[in-house]
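Removed from the display is one protein chain of the complex; every other protein chain stays in position.
After this line comes chain A, so read on.
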Amino acid sequence: MEAQAKAARPGRTPLLFAMRDPLLGLLGVGLLLLGWWAVTRGDLVASSSLPPPMDVARGVVHLVGDGGYRAEILDTVRAWVLAMVLGVAIAVPLGLVAGAVAAMRKPSLAVVHACRAVPLVALIPVAVLVLGLGTNMKVALTVSSISWLILLNTIYGVSSTEPQLLTVAKSLQWSKVTVLRRVVLPSALPMIATGIRVAGSVALIVILSVEIVAAGSGLGHLIIKFQADIPTHPDYAYAGIVITGVLGFIQYTGFMVLERRFVPWSHANRRQRP
């Protein structure tokens, strides 16, 4: 009946509801571990190529417990945070302007798509030459690969503002700036948030790749060291990979929870208009 609300939940979404997807994800991880354990038990692979889960778990504890190794992990995290902050600070304002000014939309989209097509590996030698092997180089490469993503999402978010809402704003005679602040920005937020969440995952991949290929520090550097330097430590190498997975999981879940909490309408709209 018309007089009944479809959902009795007022306002913000409860935490447990927001955690539903991550919990399902954990279940998947559990199944994966089980399969892994079964494979190593059955002697299908040599333990030097794939150590059993318990050895790797011990490796994780060792890496996290050791101050020197922990510093490497934190180095990766720091690079990730820096890259995200810079990426958002650069791409969101640019995207807002490019999306809001109709004349700039098409040209900027063309530029973005062209730049996005440049593969990261092509930039690594230049970056190393200019910035060396440290955090700056990692951050620079990461920012240059995630900014496009955030920029694109921001432009699309801004340009897909509901025209009816712009009409409402017009009927209230709001100024251009007010419309941008009160209508365009909030309606673009869900897409911007999605862009940032995906960029978070991509950033981690990029940092790890760069660390494995070129850098002198970080989690990726550890992984390749344990795998290549004699005596090799496959359990530690795998432990590094597991830690990477955990970092990825934490950042993704964190963004999901933030999104459901601060841009709940994006999920609502997704439900209404599939």
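Criterion: contacts are C-beta pairs under 8 Å (C-beta built on N, C-alpha and C of every residue); 3 or more make two chains touch, one makes a residue touch a chain; residues count from 1.
Simple rule for what comes next: contacts and distances are computed from a predicted model.
Colleague: Out of "Pyruvate ferredoxin oxidoreductase", "Alpha-ketoacid dehydrogenase subunit beta", "Spermidine/putrescine ABC transporter permease PotB" or "NitT/TauT family transport system ATP-binding protein", which one is the UniProt protein name for the chain not included here?
Modeller: Its UniProt record gives the name "NitT/TauT family transport system ATP-binding protein".
Colleague: Return the single residue from A:P107, A:G132 or A:P186 that touches the missing chain.
Modeller: For the chain that is not drawn, the touching residue is A:P186.
Colleague: Of A:A57, A:I90, A:L165 or A:V257, which one is in contact with the hidden chain?
Modeller: A:L165
Colleague: Could you list which residues of chain A touch the chain missing from the display?
Modeller: Here the touching residues of chain A are 2-7, 9-11, 162, 164-165, 167-168, 170-173, 183, 186-187, 189, 263-265, 268-269, 272.
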